[in-house]
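Of the protein chains in this complex, one is absent; all others appear in place.
By written order: A and B. Residues from 1 in each chain.
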Amino acid sequence: MTPPPLEESLVRLENVSRFYGEVLGVNRVTLAIPPGITSLVGPNGSGKTTLMNLMTGLIRPTRGSVRVLGVAPEDPEKLFTLVGYSTQFDAFPRGLSGFQFIYSFLRLFGWPHAQCEQLAWRAIGRVRLNGAAHRKIAGYSKGMRQRIKLAQALAHDPRVLVLDEPLNGLDPLVRAETIALFRELAAEGRHVIVSSHVLHEVDLISDQVILLSNGYVVAEGKIQGVRSEIRDHPMQILIRCDRPAALAARVFELDSIVEARLHADGGGLLVKTRDAGRFYRLLNRIALEGIEIESVAPADDNVNSVYEYLIGGEEAGR
Amino acid sequence: MAVYKRTYQGYSGAATPAWSRFLILPRYSLGRLFPSKFLVLFLMACFFYPAGCAVFIYLSHHLSFLRVFNIQAANFLEINANFFYIYCTVQATMASLLTALVGPGLVSPDVANHALALYFCRPFSRFEYAAGKMSVLIGLLSLVTWIPGLILFLIQASLAGRSWMAANWWIAQAIVVGSLIWIVVLSLIALAMSAWVKWRIAAGALILGVIFAGAGFGRALNAVLRIRGGTMLDLEQDSFTLWSALFRLPGAGRDLDPLEAANAIAAACLVCLWLLFKKIRPFEVVK
Partner (left out) sequence: MIRRYWAQMRAVIRLEMKKTFLSRRGLWVYLIALAPVLMFAGHDLSMMRTREERRAIAAAHPVPAGALLAVQPGMTREEVTARLGQPNLDARQIRFAGGRVRRELLSYTDGQSRYVFGFADGQLQSITVRPEETLAQDRVIFATVFQFFYLRLAIFFGCVGIFTNLFRGELIEKSLHYYLLAPMRREVLLAGKYAAGLIAAAAIFTSSAALQLWLLSMPYDSSLPGREIAAYLGVAALACLGYGSVFLAAGLFFRNPLLPAAGVLVWESANPFLPSALKKISVIYYLQSLCPVAAPPDREINPLLALLISSSEPASTVFAVAGLFAVAAAVLVLAARRARLLEINYGTE
């Protein structure tokens, strides 16, 4: 099978701005999102939901253009066969059961009853709500409502899933199952675009992240790549070894080392360096010289730290 | 010691006196109302007729000015109880529309957002809540009914002299009492509808419906059943009948006598109060 042209495999935003009157939603956003799990991360009001609404045509850009797998949001007939969107709005049409909700909205696609019924049950099964499918949504817990929204978004088997805070309100077990489902969907070659506030989960699931602040994209890409681009903050590396004091004395051979801090238990060292590459090469040499190194791990190339470095200051300043 | 015991300190400052606590509600409610340009424009429109009446009163006392334009003074309406009765009926209609505009936003947002429990978990009673919300309408409706009415009365009194005022002071009483009756009816309808219908727009339509469709239905009842009691459903007509007694104009009230009209108004107020207090409560019934 020939792979689709590049344009048809990307969610692309070109210089997109959206203003709500005089209030900025997002400004000059240019993105090309490939398949896999992409997380939109940012504080409240940073523009995550605006960006998702723009991708799905629920709002229109004031400036710029949006294309989802080559399709413009102004063409709903094509777009929504490709896209499923689970919004942040915790509201449902009145009086419907979980099954009726999924089924009725599948009928809007113009598909016959049998097909809609089959797709509805499959989607409900994927979010493990079979037992509650015939109960009214009004009686669902927060977690169940999140899952039925997720089922609605993926019921028609879309290639792009846009999920606004999909893990909110889920208990740890269901959260783990849902994350596994995202991975499964991404492994099938779909786009799974997720917004989240829970940074360690973003870290766990994301293939790439898009960091937003005040309507601007402040960073995008794989998390390690983003971290290495942040030169204002030295990289932190954690080393567990038998002689941390000796190691500390050696690492200051490099002028890029900013700080070395011994662990209180005497079994490790935290090093801050402006050049991680040179430090790792030095560490290799030191290891050959007899200091027994148990483990080496970057301490701040996660979303949490990146978020803190890029957005934390602005947040604190608010 | 529990952490909160070390850190939490209850409020010990001065509290608003209990008697005036209900006035906190109109302060915020009015603050939310006046940014609406439409409301301000409508409120201004409510003063057109009183302004016209003031000009009319002035002209009717300056006959020499009228003669310049060859206008016969005799053609002018006399400024008497009938003049003020007509003034009150016109402003009553404006007050109904103002109520449909303002009333729905009073209680329905609190019910829709489950905020009633927040009010009642404080030293704030249901009566104070209702009084606070009602005072918003009473204030606004007074502004377009009896306050300009009294000003018109004073203008007339100042131009006609003390003897006129001494002979007609009861007209001022009729303006105030008659308007206040209508204001209370409108306020209670608005609060009751606003408490029962969460959607503001539907509550507004319902307020209009109770006033307009109630009147229409009452008249239809009269026509179909060949009765006159259907007029009791027309709350505005009931008030006009009551006013006709207050303004000492026996012919002005139609179909009903003042006692029947007063009974109809009292019944409507009681129903509204029952509806209101059935819905305004510090708990929710989960079905």
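By definition in this document, contacts are C-beta pairs under 8 Å (C-beta built on N, C-alpha and C of every residue); 3 or more make two chains touch, one makes a residue touch a chain.
Bear in mind the structure is a predicted one, so any value in this text is a computation, not a measurement.
Novice: Of the residues A:92, A:121 or A:216, I need the one that contacts the missing chain.
Specialist: A:92
Novice: So one chain is hidden, and I want to know which residue out of B:60, B:99, B:142 or B:237 touches that hidden chain in the complete assembly.
Specialist: Reading the full complex, the residue touching the unseen chain is B:237.
Novice: Can you work out which residue in A:152, A:236 or A:273 touches the chain that's missing from view?
Specialist: Answering carefully, the residue with contact to the hidden chain is A:152.
Novice: For the chain that's not shown, point to the residue among A:60, A:142 or A:285 touching it.
Specialist: Considering all chains, including the one not shown, the answer is A:60.
Novice: Suppose we count only contacts with the excluded chain; which residues of subunit A make the list?
Specialist: Here the touching residues of subunit A are 20, 53, 56-60, 76-81, 83-85, 87, 89, 91-96, 104-105, 107-111, 152.
Novice: If you put the missing chain back, which residues of subunit B would it touch?
Specialist: Touch with the absent chain occurs at residues 38, 89-90, 93, 96-97, 100-101, 199-202, 204-206, 208-209, 211-213, 215-217, 219-221, 223-226, 234, 236-237, 240, 250, 253-254, 257.
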